[in-house]
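Notes follow once the structure below has been shown.
In this view, the complex is presented without one of its protein chains, the others remaining in place.
Coming up: chain A.
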């Protein structure tokens, strides 16, 4: 029986090749997308799960407002660790160190200076493994505490460096840069970061020697992690730590060294306000379990990305299921006789349901296999978009994924197979077998809802893509205030070369300018596209404004291609006066200060003193950071060379022979900055990187939009074809009564077009709301591009009409006699 059903299922699939292909490919596309998203989600939610005490492990830092500006960093003074050890008995262990964001260049061979690799490292105190129990794969983790130069290395890093993982007692040479001696690091432990993935990104672990800090330890900021004892009230303990820290901090700052002095919390806050200008302070305590997905310190938490991806993947799966259900219902007409006959031959309803489910099953399994292939094929591209390295096969996750997908598959079978199976098995033999059976020719209301849902999602995605594309295009086209192409910068490593004044730099500058293809050379404290990190207060007519200060060489504006819109730029000849009493402001600063023209005198606070300076020039706003931030009021200054190092040398290059020019610059640089490993940074690349996350979401929305639209159109093709086939008799009668081809096409189209128009209206509203929200991220945005809405809507209608007409034309052209003859 089962074998026969299988055979019939196969013959049916083959007979309706086109429909089957639409079903199977649509579902496979949906599943493949789903699998990839599942891989991503598994990876992102899989960090630190190996830690049995994960739920009790926290990372803590302070968030405080001092002199009116908020300071939030992921580190906190060493004082906290003392406070916890001495006062909080609920805590099992506390560990401090530098765990996040520190990088180190290492290499294997001493001579081979070119070939170093950069890793993130952590330097940790002796409690670290008690709080964060990484297990050694080779060696012993605690061995790193025996010597300052002993390290532990991650499995993947070991493999990357040595090609093997049993690397105990092997040596890595640490290159600490030009100004520090090199060290030989001996590997004493290897931990398996594949089995123990960590939300901290480090690959190397050192000992942090706390003794070195002496009595400065309490004031030095560290990454601080702690583990609660089992069964402690988490909220209460966290509150307790918070209060204890604030009191201890106030006590330390109060200057009152009396051992019995013990302020209350409100007294403590008062002391901090008076002594330190701190108006608000609280500890940010986060479970390590949440760190990867939604940390207080990440502006763009992965959680949102995961929600969006989940939503998209579910849409895709649901739409594929809808397609399946719809086409199966449409095909049900041809299966009616089979059902009738089988029932008369003595089949139970249940055995028929069984049969149709197994047909769905076959298709789902074929789709599943195809989806595996699709997923494997598109993974490299996905990895490129997400800059990740997800793999489907060969990881420990493969069974997890297959298990999850199998569950989904069963869900899909039930979801897409249930309704058609019930409808089919419910046919009444007396009706079906009477003669020419055809169920009602108009589209059932459930099917209408399904089609509308599909198209709504597809159209909304396509519109969103269009809007994102327009915004990104705007960002690419926008006048940045500087010419970003052929603008390159490199950081000086050698200390002696960093703090030269323009006269002292002249020699190096001339050497660089002598290289063919170098058009101009200047210096600044930072790269042209980056925060400067400095700020000053300037005052004009009692308005005080905090401005970003950029310390530059006099020819900075000319080199980067900025535009002076009023007054003049700095000048080497006037440097002696300019450095003392001149200032160049950007447009925003001028506007916010209420200046009308140059030559105004304003005062700037320099080392606590107010100094009067002349505004000599106004420069057009320069987009020095992403479009999500407003351009800051900025002052450009040419003073203070010894303390504000112009460590970044900026080149304007000619477009010709760029390759040769760069080779020459590299050769020259090796002599100028001996021993350094220069990183040449191109402004256009920095800029492109800044927009990277938006480009990623653009690509994701685009891929999903296209796949969804494709699946929906596939569904429409099948639907329209069948609709025409079912109405063939009606068409024949109308033709005999004198209907023209156009009027028949109109008749067949109208139902579908109506559905698509409803979807369109819904999609427009959804896309508008979503995009309006998306635009909130930007300080610089285009107005909502309604043109895109109109274009997408019109194209979709056109596409619908074309699809339906293409499928209907055959039925219309058929000889009416043929259609009417057989009864």
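In the analysis below, a residue touches a chain if its C-beta (ideal position, glycine included) is under 8 Å from a C-beta of that chain, and two chains touch if they have at least 3 such contacts; residues count from 1.
The rule is simple: contacts and distances are computed from a predicted model.
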Absent chain [UniProt protein name; select from "ABC transporter ATP-binding protein", "Cytochrome c oxidase subunit 2", "Hydrogenase" or "Phosphoribosylformylglycinamidine synthase subunit PurL"]: "ABC transporter ATP-binding protein"
Omitted-chain contact residue, chosen from A:302, A:337 or A:699: A:337
Contact with the hidden chain (one of A:307, A:348 or A:495): A:348
Sole residue of A:377, A:430 or A:736 that reaches the chain not shown, by the stated touch rule: A:430
Residues belonging to chain A that touch the chain removed from view: 1, 4, 7-8, 11-12, 15, 337-338, 340-349, 351, 428-430, 433-435
